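Missing here: one protein chain of the complex. Every other protein chain is in place.
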Amino acid sequence: MAGKTYRQAINEAILQEMRRDSTVILLGEDVAGGTGAGGEGDAWGGPMGVTRGLVSEFGVGRVLDTPISEAAYMGAAIGAAASGLRPIADLMFIDFAGVCFDQIVNQAAKYRYMYGGQDKIPLTIRTMMGAGLGISSQHSQSLYPIFSYFAGLKVVVPSGPYDAKGLLISAIRDDDPVIFCEHKALYEMVEDVPDEPYTIPFGEANFIRSGGDVTIVAMSSMVHVATKAATELARQGIECEILDPRTSSPLDTESILESVEETGRLVIIDESGPRFGMASEVAAVVAEEGFALLKAPIIKVTPPFVPIPAAPNLEQLYIPDVAQLIVAVNKVMES
Amino acid sequence: MAGKTYRQAINEAILQEMRRDSTVILLGEDVAGGTGAGGEGDAWGGPMGVTRGLVSEFGVGRVLDTPISEAAYMGAAIGAAASGLRPIADLMFIDFAGVCFDQIVNQAAKYRYMYGGQDKIPLTIRTMMGAGLGISSQHSQSLYPIFSYFAGLKVVVPSGPYDAKGLLISAIRDDDPVIFCEHKALYEMVEDVPDEPYTIPFGEANFIRSGGDVTIVAMSSMVHVATKAATELARQGIECEILDPRTSSPLDTESILESVEETGRLVIIDESGPRFGMASEVAAVVAEEGFALLKAPIIKVTPPFVPIPAAPNLEQLYIPDVAQLIVAVNKVMES
Amino acid sequence: MQSTKELLVAYRSMRTIREFEERMHIEFAKGGVPGFVHLYAGQEASAVGVCANLSGKDVLLNTHRAHGPAIARGADIFAVAKEIYCRGEGLCKGRGGSAHLHDVKSGLWGANSGVGSGVALGCGAALAARNLKTGGVAVALVGDGAVNQGVVSEALNLASIWKLPLVIVFENNGYGEATAVDYAVAGKDLYKRAAAFDMPGVKVDGHDYFAVYDEVRLAVERARAGHGPSIIEAKQIRYFGHFEGDAQTYRPKNEVEQCRQGNDCLKRFRQHVLNENRVEESDLNSIDTEVADLIDRVYKEAKAARFPGEDELMQSIYASEYQG
Partner (left out) sequence: MQSTKELLVAYRSMRTIREFEERMHIEFAKGGVPGFVHLYAGQEASAVGVCANLSGKDVLLNTHRAHGPAIARGADIFAVAKEIYCRGEGLCKGRGGSAHLHDVKSGLWGANSGVGSGVALGCGAALAARNLKTGGVAVALVGDGAVNQGVVSEALNLASIWKLPLVIVFENNGYGEATAVDYAVAGKDLYKRAAAFDMPGVKVDGHDYFAVYDEVRLAVERARAGHGPSIIEAKQIRYFGHFEGDAQTYRPKNEVEQCRQGNDCLKRFRQHVLNENRVEESDLNSIDTEVADLIDRVYKEAKAARFPGEDELMQSIYASEYQG
């Protein structure tokens, strides 16, 4: 057990699974880096250095740099998964799902069902999401709700190093296609992470903090915003229960309902879009299945309905923050 | 005014707009049909014959058959829209958004905002959606919620010939990218449709039926399921108010809330997915903004969480139906 | 050179496809066949010429024009018919239908919504074959229309730089739906795409079983030996519409009739093997009779078969315990 960054935790999960199972392969743009160039290999490990070092241990037969051809290598990963390999395909930014959407939502998701259950597709798609780097609207989205729409996929959204390692190992060992969404703003976050491999099951929310007044549902980087707000609110005498569902598909609706049963109040904070996003889905579940438990309207704290601007001041305005959450919790306490 | 099918209404809308405005062009796979082949031209008008006859009047300079290259011709349509044309791009099945998703949600949707408002993108994407033809999971989806997630797009979902004509003319004249989602099961539906061009504004729900007991929100082909159920329920003494939002983005939340204010009860029936879909979004809006109006939990009537099977008996089981809606309404009346 | 036995197997396969499709054309018109149905009649030499070169460890990636390749690959024809009729004992339990015939145990992978994806999936099958040292190759069928999907070009490049054991067969039947290949494909010749991706590309007469067989053999050998992918363009003609119900007004008059008369792949096969005295005519004739009988039984059984049970709707969505 040692303090490790989110980046290190993810790297370690892949490393250990690749050691454990020779059918695990990694492919994507610059997952090694430097292939074919005249300098050193293992040059990148992706733009954030997350997969650095893996090619040195496992070689280019298992760590494959790809051309900028997401549709082809995602399709290849599906085909390989159907043939006995266990590929981890790197989709640099989740926004680039745009160029390989068919492979993910029409091929990977439906392969097993449409063909009558003949196959399994043990594919993990690692990808980066989230705003905060000033790289504008086509590189900053939190598109995990889009994937959660589709039956046949699983969608994982880890909020810290410990979860990242355990959930990623679960994803790699899982026999279904999993989209593993890493938040760019979390790579430097440090937490105690066991050195040994371990798994965290999908569909089980993490109770981050308990409290009887309000339930706050938060995922990914928003968990930390929620934690800060809850600390602040506790000083004002409001006790928040924070739940991190950890996976948006499957979604642990049971735990959410359980918590709302105790608090009667629900605020959802999420970085995905304000419409047809994560916050809407959680609100809908509770409005349908937990209506009688509610003492107040559900409040969603989300970005506004707008593409994400590059300008850092506007981007900060875009991302839901502690102040907004505190306002929302106060409001939900008043009604 | 004459009885016209949904197909005819759509054809007429395009025809009239192409006559009115020479910058309107139509492009897509077999929108004419027969280009380059040795037989007759104007051979298809798309697989459902919707655009039949247009090439004969406007020629191949304005009605362009494309290769099976959705990303390229969708990108071209965006570029043409940014250059003074007003393209109608045909995406045969909405499922094929998979192969041109980037063009729609990252390019078209964000073009104006990301570049600081320099451009307008008057692009209409016509596409077919919905189950019922026995063509399996990759040709039967109702993916309009996916597009409604994205700021910068507008999403139109006409439930009959009259709306189809008026909304399509609005779409073509609109200065923003619009996804116009035609339901395959509606092409033969007949309704009185004025011969003259007319527009229907986006974001204004149609009150299909008034009633004080329950609000039913339904779109596209589900409007007709709702109407049948309401007739049946009226016999049982339950008066349903049916609202067809007609566009999922913008969504007329005001009318929905207004209706729920009167009924206190809400059932949403929709053919898009049960999670992160249309029904969830409507439920979320009301749970947040209309909580105090509600006398009972919101009920969603949707397909199950599964890819769409080809077998007609399973497909019918998949599509929400009158019986399910009646059960839901009865349930919501009891609580 | 193929043995007499192999030739008879090939003939039987081609004849079976022909009979199956001619019958399907009739049955479809009567009603009861769900969905879109794309017939392969006329193109038999293509799939059969390909499959004669494949063994059990290989993978054939099918297209939406799926019946022919499925039969050629040896999938159970009763299960094929039942799948087209969307019955519970169909290849895919009635979930895929006509366009998605998929049978892992025969080494047959189904077609996909986005036409052209087969090349990418095939890259994966080929990569796995190499990593797992199975000795298998993958063969992707791609239509002349599908060739213009971006994923095809991407996958050709990928297969080439990774020297994958993959063969790509462009089945050029002249049309993508109602659009002519001469209009839709720049330069008209599909095989010329090969040079752009640094791989061999040839054009063959797709109505000539032997030409297809020979070129595919070379390409499969090359792939198996680790020398990378190849492209074969097989020019052919489909005898029916894009899908059943297509009025085909876009086609030149007599295009099909002329082919049926003078360039039919089955007739040419017969002539060829009889001219060269490689098989007995009586053997071919008895195959014809046996196949006719088989097809009768197949349709009878398929039409009588049960639809999937309602409880099957929610089964095998996921491979893990969780089912949504």
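A, B and C label the chains in the order they appear, each numbered from 1.
Rule of thumb we're sticking to: a residue touches a chain if its C-beta (ideal position, glycine included) is under 8 Å from a C-beta of that chain, and two chains touch if they have at least 3 such contacts.
Just so we're clear, the structure is a prediction, and the values are computed from it rather than from any experiment.
J.: Pick out which of C:L141, C:A184 or C:A219 touches the chain that's been left out of the picture.
T.: Among C:L141, C:A184 or C:A219, only C:A184 touches the chain that is not shown.
J.: Tell me which of B:D21, B:D175, B:D192 or B:E254 is the one touching the absent chain.
T.: B:D175
J.: Based on the whole complex, identify which of B:M18, B:A80 or B:L243 touches the chain you can't see.
T.: B:A80
J.: Which residue among B:I10, B:V31 or B:A71 touches the omitted chain?
T.: B:A71
J.: Which of B:Q8, B:T51 or B:Q107 sits in contact with the chain that's absent?
T.: Answer from the full complex: B:Q107 touches the omitted chain.
J.: Write the list of subunit B residues that the hidden chain touches.
T.: On the subunit B side, contact with the omitted chain comes from 23, 25, 61-62, 64, 66-67, 69, 71-85, 87, 102-103, 106-107, 112-122, 151-152, 154, 174-176, 202-203, 250.
J.: Residue by residue, what part of subunit A touches the chain that was omitted?
T.: Contacting residues on subunit A, toward the hidden partner: 29-30, 33-41, 43-44, 47, 65-69, 71-72, 93, 95-96, 98-99, 133-139, 304-307, 309-314, 317-318.
J.: If the missing chain were put back, which residues of subunit C would it touch?
T.: 148-154, 156-157, 160-161, 183-188, 192-193, 195-199
Here, only the chains that are shown with their structure count from here on.
J.: Select the chain at the greatest separation from subunit B, using centres from the mean of Cα atoms.
T.: C
J.: What's the distance between the Cα centroids of subunit A and subunit C, rounded to whole Å?
T.: 40
J.: For subunit A, what residues touch not just one other chain but two or more?
T.: Touching at least two other chains: 71, 102-103, 106, 113-114, 151-152.
J.: So which stretches of subunit C touch two or more other chains?
T.: 93-96, 100, 112-114, 150-151, 317, 324
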